[in-house]
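Note that one protein chain of the assembly has been removed; the remaining protein chains are unaltered in position.
By letter and in written order, the chains are A and B; residue numbering begins at 1 in each of them.
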Amino acid sequence: MSGRRAALAFWLFVGPFAAGLLAFTYVPIGWSAYLSFFDARNTVTPTEFVGLGNYADVLTDRAFLDSIGTFTVFAAFVIPTTVVLALALALLVNQVRVARAFFRSVFFLPFACSYVVASLVWKMSLFSGVDSGVANTALGWFGGQPQAWVGTVDPPLYWVVLVTARLWLQLGFYMILFIAALQRIPAHLYEAAWTDGASPRWQTFRHVTLPGLRGALVAVLTLNLINAYQAFDEFYNILGDSRGYPPFARPPLVYLYYTSLGSGGQDLGRGSAGAVVLALVIALATLLSGRVLRRAG
Amino acid sequence: MGVELDRRSFLVVAGLLGLTACGSNTGREGSAEGTLRHWYHAYGEDGVQDAVRRYAAAYPDARVEVQWNPGDYDSKIMTALQNSAVPDVFEAQVKVDWVRQRQVVPLGDLLGQTRDDFVRALLDSQTVDGELYGIPQAIDTQVLYYRPSLLEKAGLTPPWTVDELLDAARRLTTDGVRGLFAGNDGGVGVLTAPLLWSAGLDLLSEDGKAPGFDDPRAAEVFGKLRELHRGGGLLLGAPTDWADPGAFVDGLAAMQWTGLWNLPEITEAHGDDVGVLPFPRLDADGAESVPVGAYSAMVNARSADVDAAKAYVKWLWVDKTEYQTEFATAFGAHLPARRSLAERAEPLRDGPGKRIAELVTAGGRIASPARWSARANTALSDAVSRIAREGADPAAELRTALDVARDEIARLDR
Partner (left out) sequence: MRPPGYHRTPAGRVGAVARWAALVVAAALFLLPFAVLVRDGLGTGWSTAAEVFSGEEIPFARSLLNSTVVAVLQTAGQLLLCSLAGYGLARVPYRHAPLVLRAIVATLMVPTAVTFVPSFVVVSSLGWLSDLRGLVVPGLFSALNVFLFRQYFLDFPVSLEEAGRLDGLSRWGVFRRVVVPNSTGFFAAIAVIDFIGSWNQFLWPLVIAQDSSTWTVQVALSSLLTAQNPKIALLFAAAAVSILPIVLVFALLQRYLVRGVTETGLTG
């Protein structure tokens, strides 16, 4: 096949997608980088060049730095909990013989639910501040005082609401990944371990199951990290209201939304600078975590 | 080896590409050409939505579609003004930024002889650089509602100073009833400006060229809000927020800071056992106040037909006085934006309604000045939230907010 014809064939297959990717990913990123050097308040075609002004602004903006802090706290809660609980669910489901499909479906079902609907149930019912809210009723059984879950800042009870909502929504997804990985571990490895006298629970887990899950663990950690970075839906819907968003628990995406488009000032220049800084932070984090995971492995 | 797309598949691909390629128009898809899109925030009072849809349907010269926007309306407007031809007409309070970026159009020429009939302070609040950008629809005010019987039982008199308010909130708290409700954020959103006024300060200086809270008394008065939060008398986590009378009507709180618009529902629930107060003063150097909001009708400069939009605004908010009266007084209480209509307003003739009208005349303050930018507002309310809810150092927090406010003011004058 001649090179020309191959090129033609290739672009007929790949061209439509590549053009779209160019238009809706590469062009926006370039445009954003451009905007970040301009005073782009309330406009997408700015004229006033401000150099690194937006970067200086954003890096001294406490709200921006707080948003990175919020992400860190959130990730520090959510990621380890997700890994441990998803793995526990996978092991449990994988070990029962009866009703395995039922349990798997039950834990997986929330994956199909939207963050908006989950936020609604969490905010208005499970963790509603009224005495008849589900969490407050449960507290009442144990003699606890009803709490204003979403509204309590000190101590920050809203984290309970945010974290449990996300866990419910995403545990099933990661459980499925772990189950798939568990089923790929060859049975003869277990048999060999038992023949060597490994205890059926802990030692087999430690020396056969865990090493067999390494690939899945890396995948779960990475996906979890990326997803935590994108957090927006449940924060916006649980903590936001008709007046906007409180100054705490603002993850990066919420910050960018309010800075660039929402009631925080329509400042696309600063929003773009923030996006560029975040991109660098993410690239750095991915690089570092990749290196750490490789070393651990 | 060739690549021969068969025809049908090729059309599918081409169709999809066409979807991406057939490019840039004005974004006015979705409804017939010539239709005006009119946005309102979601009024809580029953009947408003029906009424404004009725007005829109009655407009003879164009089709008008009303969009009701529950949720974060301010953010929605900001996003829309960015680059969208929708809405054509919307209600808001003008911001200098919108004028500088030519996102809204001047409407002064619509008033004609009626100009003198509108409440002067309202027109001024919607005026930037001598041009009027919004036609005031009605006056919204907020006041402190209380139950005289509960105060009496606790041996209290109505609070006229901030300290008395704090004391009352604490002492009115009994089993199942909290002393005061000012929103689920504990008043950060709605009490920030009244607190400044109570200390004799303001968001902006009188000429608008400097922040109005560069003063140690600002830290003092927000410290009082922190005390209120720590005192245990504040209702948080209520099923409805400050703008809804629910908490007060259902007896969850003995006092509530909420809108005049809720007066009918509140008097229906508590009968004569309702008192109203302005926001108290901090001390002799401060003043009592009631915040005045003035949602005004504005026209999006990117509207496909600015003239048609203006004509419609003139028809509804200048000419149709019977609609304006109904809008202000029939669904929850508002004060009409025009003096000739205020005289006819039924619910304001006696009782608490009359009292509130007097309070507005005596201590009404514009809650959202045009020169007070969104970013400055976010910075200040963030600071107040940290002070009140998290116990941060008032002086340090306010310094940060002051810096932002100064930046913003300087920017507007560039």
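Rule of thumb we're sticking to: a residue touches a chain if its C-beta (ideal position, glycine included) is under 8 Å from a C-beta of that chain, and two chains touch if they have at least 3 such contacts.
As the structure is a prediction and not an experimental result, all values here were calculated from the model.
Visitor: Which residue from A:129, A:151 or A:240 sits in contact with the chain not drawn here?
Guide: Residue touching the absent chain, from the options given: A:240.
Visitor: What is the set of chain B residues that contact the non-displayed chain in the whole complex?
Guide: Its contact residues with the unshown chain are 1-6, 9, 12-13, 16, 19-20, 23-27, 29-31, 37, 41-42, 44, 49-50, 53, 65, 67-72, 76, 79-80, 82-87, 239-241, 243-244, 246.
Visitor: Please output the residues of chain A touching the missing chain, sorted low to high.
Guide: Output for chain A: 1, 3, 6-7, 9-14, 16-18, 20-21, 23-29, 31-32, 35, 44-45, 88-89, 92-93, 95-96, 103, 105-126, 134, 168, 172-174, 176-177, 180-181, 185, 187, 190, 194, 200-201, 204, 215-216, 219-220, 223, 226, 229-230, 232-233, 236-237, 240-242, 252-253, 256-257, 260-261, 268, 271-272, 275-276, 278-279, 282-283, 286.
Operating definition for what follows: only the chains that are shown with their structure count from here on.
Visitor: What is the distance, in whole Å, between the centres of chain A and chain B, each centre taken as the mean of its C-alpha atoms?
Guide: Each chain's C-alpha centroid was found; their separation is 34 Å.
Visitor: Using the touch definition up top, name the residues of chain A that touch chain B in the complex.
Guide: Residue positions touching the partner: 1, 5, 8-9, 12, 16, 19-20, 23, 41-44, 62-63, 128-130, 147-154, 240-244, 246-248, 258, 261-267.
Visitor: Taking the touch rule as given, give the residues of chain B at its contact with chain A in the complex, in rising order.
Guide: Residue list for chain B touching chain A: 1-3, 5, 13, 16-17, 20, 41-42, 70-75, 78-79, 81-83, 97-98, 100-101, 103, 184-186, 188-189, 236-239, 241, 243, 373-375, 378, 381-382, 385-386, 389-391, 400.
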